[in-house]
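For this depiction, one protein chain was excluded, whereas all remaining protein chains were kept in their positions.
Let's look at chain A:
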Amino acid sequence: MALVKTLANLKSVQILTNKLAALSVVQQNGMSMYPPYYINPIFKKDAQVELFENGEAQKLAHIPTKAALIDQTCSIYYDDDIRLFRNYIMRSGRKSLARELLDKAFEKVKRSQLEKFHKAKTEEDKNKIVLDPREVFHMAVDNCKPVLFLTPIKRGGVKYQVPVPITEKKSQFLSMKWLIEAATDKERTVHFPEKLAYELIDASNNTGRVVKRKQDLHRQCEANRAYAHYRWS
């Protein structure tokens, strides 16, 4: 009986791997409207100048290139992660609203950090406080990135939560998503930017709900380490 089961398991694994292979062929460039051989644009002015100077531009001249996105600018304040985060905040395409909300959150971060800065008595304490809201944001996102996550895999009719390693991109996505979810989970009277600012500062100090959520996930992964081999067998 057990043998039959293992055989069945083997078969299903084989089917699964086949399926995965098929998927990987189809999903090479996800939902992109561009064929896969299109390269990403270089939209920053100084980067373009550099390309011309070291002759790279000649090589790229005839490779089909994607158009730059509408919110990719040459501003000194352009930041790819922040652009991504803004787009994750956005609902129903209201980008200007998303931008407004994020800017307000950054303002709140800055104000509360400055308040702490002026309250701090010693120079040492003052130096510890990060005043740049963008830096706070990057620290927060970094602190909330998980290194493992759980994926359900069916074995013998039972779904097991199997810990698997996570790609850089997905872990960044989860981190940002959790931050936004934590900020939307609030009382009616509190505004989103206010709560987001609070969560960002908390996460940048490696405390708070989002960091706890990450640690909970890690704990769960640790607890389910016995299932880890289901990933390949």
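Quick note on the criterion: contacts are C-beta pairs under 8 Å (C-beta built on N, C-alpha and C of every residue); 3 or more make two chains touch, one makes a residue touch a chain; residues count from 1.
The criterion applied here is as follows: contacts and distances are computed from a predicted model.
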item	value
Which of "Autophagy-related protein 16 domain-containing protein", "Small ribosomal subunit protein mS29", "Armadillo repeat containing 7" or "RING-type domain-containing protein" matches, in UniProt, the chain that is not displayed	"Small ribosomal subunit protein mS29"
Candidate in contact with the missing chain, chosen from A:Lys104, A:His138, A:Arg155 or A:His191	A:Lys104
From A:Leu69, A:Leu131, A:Val190 or A:Ala226, residue that would touch the chain that is not displayed	A:Leu131
Absent-chain interface as seen on chain A, which is shown	75-77, 102-104, 106-107, 110-111, 114-115, 117-118, 131-134
